[in-house]
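Other chains dropped; remaining ones untouched in position.
Chain naming follows the written order as A and B, and within any one chain the residues start at number 1.
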Amino acid sequence: MRRNVTTNITEMQKPKLKNPIMVVGLPGVGNVGRMAAGYLIEGLEATKFAELNSSHFMPFVLLQKGAAVHVINNEFYYWRAEKAGQRDLVILIGDSQSIDPEGHYEISDAILQYAKGIGVTEILTLAGLGVGQKKDKPKVVGVVNDASVTKKYKDSGMDFSEGDRVGTIVGAAGLLIGFGRKHGIDGMCILGETSGVPLIPDPKAAEEVLKVLVRMLKVKVDMSRIQKKVKETEAFLKRVETVQQNAVMQMIKQQMPEAAKKDEKELTYIG
Amino acid sequence: MRRNVTTNITEMQKPKLKNPIMVVGLPGVGNVGRMAAGYLIEGLEATKFAELNSSHFMPFVLLQKGAAVHVINNEFYYWRAEKAGQRDLVILIGDSQSIDPEGHYEISDAILQYAKGIGVTEILTLAGLGVGQKKDKPKVVGVVNDASVTKKYKDSGMDFSEGDRVGTIVGAAGLLIGFGRKHGIDGMCILGETSGVPLIPDPKAAEEVLKVLVRMLKVKVDMSRIQKKVKETEAFLKRVETVQQNAVMQMIKQQMPEAAKKDEKELTYIG
């Protein structure tokens, strides 16, 4: 009997979608991508249809007052085009990315295989671009997996000349479009400038990314609804951050009890 | 020839069980879950029928005076209902949980698949809830994997409104009920309040959990026998803790001899 859970996608429904674009927003710098995807799901009232679980996420469940336990996951939503010029959408959002390097490859591959299976021909990943300082008017920068993609979106108002400033994109936002090319899937990463502190959510940058995205996808999103969601998201993210830290600390203590005790003592000397 | 041992369950017997509930007590905060499960096994004189081994446990064997070597493992016990209102039980107890994040997923999956195979339809995991201070009368808190489970046990005296105080459940106690839902298995985690120091066993909290459990399962346990067992358990756990630390240190020294030597020198300066 051999077991390796690794990465699983479970479908609640099998929506028939026509040539969908997949939008991906996972945790990262300033949480820009995750928040922008959340606002899009909220604004379009998209429908959840599948979940991704992975052995590469933190091994714990989250709890909220009166609610059932929630296993850390990524979730797929869909939205159907309502008029000409629009396209069906798949939106992938999540609590977490892989906590180890290998998992980023495995999860990105699982997502790509699944996306291909449901007909996705284009992927837009959303992310933050750390620029070291807060900006009143954050720019939105685009990088592509093929020169032809740039042409398609040349009127979106994005800056496509900043690749070397970006330098590197860590995790799924980069790998999905990098490997997407090998599957014949057009890909772009849309990055909103943010100060760059990873876990201080930057809703302003997320809003700028959303504005560009809405223009590209030719969809309408009620921005006043978004404002309310921004507040809720911030509170939730702060919570996840705290429990994640506590969980990491708890795991460390269980495995290295002496180290933990020593650490506590040392912390006392500092305070 | 490729090998990955990962997680195996070996059966010593194949008991036919009728719609059993599985109770799970593994090491964790205050060792509350493990001890409560141990008292239940002792009190019911349950019978061992299967063992779980995993590459995600510490790679060593334990030794005791005059005894054969014991490989670190988790063990399944069963107990048959003796009168109306009771249900057959499977009790899972163990020396260890996974020492790496991925292993928690793999082991939880192995347990769930096996539990389903022997007919388990409900899982009760036992754990400690760190509250930062010792309490004279520790509360017992319940969190569920589906709202319907709360109703079933509304008279158990547990507090079901504390989910947000719990925040997160690390390891098998959380994942078993979180993923249990996906297998159609009702799940609840029963948490006994404890001060929260991971490796100082809290037999008082374990006793409170046991009392709630006994009421839920409508079984009788001789509490005076338990008192004796509490003492033995504490001595054994202290021993495991010490050898585990020594083993970790030995592994580190083997791999990084210079680091170890440096460490020893530094320790001398401290003392």
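In the analysis below, contacts are C-beta pairs under 8 Å (C-beta built on N, C-alpha and C of every residue); 3 or more make two chains touch, one makes a residue touch a chain.
None of these values were measured; they are calculated from a predicted model.
Of the identical chains making up the complex in this file, 2 are positioned in the shown model, whereas the full set numbers 4.
One rule holds in what follows: only the chains that are shown with their structure count from here on.
The rotation relating chain A to chain B, fitted on Cα atoms, amounts to 90°, rounded to the nearest 5.
In whole angstrom, the spacing between the mean C-alpha positions of chain A and chain B is 34. Here chain B touches chain A in the complex through residues 4-9, 27-29, 97-99, 101-102, 104-106, 109-110, 113, 130, 143-147, 160-164, 166-171, 174-175, 177-179, 181-182, 187, 189, 198-199, 241, 244-245, 248, going by the rule given at the top.
Those residues of chain A lying in contact with chain B across their complex are 1-5, 10, 53-56, 58-71, 99-100, 239, 242-244, 246-247, 250-251, 253-258, 260.
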